[in-house]
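A single protein chain has been omitted from the complex, and every remaining protein chain is retained in its original position.
And then chain A:
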Amino acid sequence: MNFKRKDLLGIEDLSPEEIIFILDTAKSFREILERPIKMVPTLRGKTVANLFFEPSTRTRLSFELAEKRLNADALSFSSVGSSVAKGETLLDTAKNILAMKVDCFVLRHVSPGAPHLLARELDVSVINAGDGAHEHPTQALLDLYTIRERKGRIKGLKMAIVGDITNSRVARSNIWGMGKLGAEVRVCGPPTLIPPDIEKMGVKVSYSPEEALEGVDVIMMLRIQKERQKGSLPPSLDEYREFFSLTEERLDLAREDALVMHPGPVNRGVELPARIADGRKSIILDQVTNGVAVRMAILYLLLGRRR
């Protein structure tokens, strides 16, 4: 398989073969994270600029580490305290940084399609680290990697995604990814937080965790995004917890060997009780570790060849 893309903008456009190729490549990079020297010289001399226009801990650090472990130079830009406050546009920001001769942009932005704009206008590689509520492809890829590592496959598995689906780019990217690799996906949340017509993405919709969690192999809990909500949907965090948090009783409805996942950060005591977040079925920290390997694989596939 010849990975010829210039950019990684979303899972929607990837073929199942490309997704599997990325996951297989990530396996080799995962091994590097166990070595005494967690580094390879592969992208020496390349510079990657991480442009984060929205807050992030995991994704930004994960990309920075991935870049450094490949011996590339990592440049991190956060819009807070930058010339964006002086009114500089996204494209101008990118072109100015590009004039400093960087090889790749990793972009997180509030507007869906922002990475696509840069990818179209610039010759360098662009990686989408989250564009509004649209896609977060590297998150979905690390989720797929983690599930495949534990379960040996994706095809035929049943996954339930529970939470604020409307505002979740993680949900959308995972729906694409899991669907393309042959898994069944159910989304669950209060009716106010499930977008109309989401069935068209090939998912089953449920407004009750008791129904959605029945017999599933993988449970992905999402954070209630206070910063994205307008008004009172849900009315309060207490009410959300009452009806949608992953209690022991609800967890027991899933398979005995079900996995509990979360993209982070976890609202302890809201969508996930602390005991379950830290429990033996939770693979949340594995997701984080694998995230570095998956991002290394993507950087290698985009930058580790002649263009």
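By definition in this document, contacts are C-beta pairs under 8 Å (C-beta built on N, C-alpha and C of every residue); 3 or more make two chains touch, one makes a residue touch a chain; residues count from 1.
In the analysis below, contacts and distances are computed from a predicted model.
The complex includes a chain that is not drawn, and of the options "NADH-quinone oxidoreductase subunit N", "Bifunctional protein PyrR", "Protocatechuate 3,4-dioxygenase subunit beta" or "Peptidoglycan-associated lipoprotein" the UniProt name matching it is "Bifunctional protein PyrR". Touching the missing chain, out of A:200, A:280 or A:306, is residue A:306.
Touching the missing chain, out of A:31, A:197 or A:238, is residue A:31. Only one residue in the set A:41, A:87 or A:265 touches the chain that does not appear here, and it is A:41. Mapped onto chain A, the interface with the missing chain covers residues 2-3, 25, 27-29, 31-32, 35-37, 39-42, 300-301, 304-307.
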